[in-house]
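A single protein chain has been omitted; all remaining protein chains appear in their positions.
Our next item is chain A:
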Amino acid sequence: MPDVQALVNDFVNQLKKRKIEGSQATAKQTAEVLRSVISQQRVPHTNQAAALINAVRAVGEQLIAANPVELAVGNIVRRILHIIREEDLSLATAAMAGLGLSVASDDEDDMERSDQPILSAAAVAAAARSTLRPPSLQTLLEDMPDSAAVPHTSSSGGDSEGKSRSVDKGSRGRKLKHDVIEAVNELIQDISTCYEQIAEQAIEHIHQNEVILTLGSSKTVLEFLCAAKEKKRSFKVFVAEGAPRYQGHLLAKDLAARGLQTTVITDSAVFAMISRVNMVIVGAHAVMANGGVIAPVGLNMVALAAQRHAVPFVVLAGSHKLCPLYPHNPEVLLNELRSPSELLDFGEFSDCMDSASGAGSLHIVNPTFDYVPPKLVSLFITDTGGHNPSYMYRLIADYYSADDLVVKGRPTTGS
């Protein structure tokens, strides 16, 4: 499959060169690349899921390494791994249910084979239940007796099936791939429409004559505010320009063009203006499992000011931005320093750059992201509704399987 490899390499290059801007675009492209990887992947008759998982994981590893700071890539890789697992499981349950029925009806089969599948069917069903149902204390307790049987039965069940029903198996493999691709398509659809679902909730959060502050630019925020505007709410927006990228200028222009009262302020005026603001609504780069936010630079300052004046700090994030990892020292480790030329004109300051001249040395710091700790965030609005920062870990458990949290450096084993 040379064409897929070329596709992957191309995408890796783009990621490395930071050509792709914004987590939404990245997420979408990642999903598309992985979809083609899956569709090109030849599936063996046995263990199709494992094969798919391994393929996705191998490509995902490359993609993540290409831009480790762009957490959306990792999120999508994990989402797709999770999708494969889920599809596999639901197919297995369906198959096992059928098998179990056939076994029960067929008395002639030898005894030692007959009780195996029943056991395994029950176990797989339990496992399926545990993944499809939200984990709670009750499901944990229910699964207790079966849990020991799961690994043993799944492999033996697979073996026995492989021998007995290879024809059926082949169709199931194709079915799995088909289902996974369907699900990935759905995911891509979700990613591209997530801001619509978020924007639908705008009317519940913005009241008449509200004053809203935002920083930088985010498509989600733009759509959110415009959705409220379309519902005949009139409110004012302060846009902090978000130096050194000045995306705020762009957002302000778009908002004003759509008929919203917009005021551009400098980033330094955030503290001065926040006392007259009712709500801060911002976009995010990524949302971590602890409810912390990796956001465009400057937002930590805004969040602190909002906290000081008890102004709600609302973060809009599509589900592709939910990252299942817990951050450690995110200000440094999940950050990226951009070109100094955005701050200082190199021509003017080139003479200061060489430390040999005896003058002091000059460092220029131009970080891309800020980390906003969960205690500063009042509310997350995702495409599934509004959530508290403390609830993010739970939301994330819906989207990712715990086995995939570490994509990299994991020796690949069978299912």
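One rule holds for everything that comes next: a contact is a pair of C-beta atoms (placed from the backbone, for glycine too) under 8 Å apart; a residue touches a chain by one contact, two chains touch by 3 or more; residues count from 1.
Keep in mind that, in the parts below, contacts and distances are computed from a predicted model.
Missing chain, UniProt protein name, picked from "Translation initiation factor eIF2B subunit delta", "DNA replication complex GINS protein PSF2", "Ubiquinone biosynthesis protein" or "Small ribosomal subunit protein uS9m": "Translation initiation factor eIF2B subunit delta". Contact with the undisplayed chain is limited, among A:Asp370, A:Asp383 or A:Asp404, to A:Asp370.
For the options A:Val264, A:Met288, A:Val315 or A:Leu395, the residue in contact with the chain missing from this view is A:Val264. The chain that is not drawn here is touched, among residues A:Ala272, A:Leu333 or A:Val406, by A:Ala272.
Where chain A meets the omitted chain, the residues involved are 238, 241-244, 246, 249-250, 252-253, 255-257, 259-273, 275-276, 297-298, 300-301, 304-305, 308, 331-332, 335, 342-345, 348-349, 352, 358-367, 370-371.
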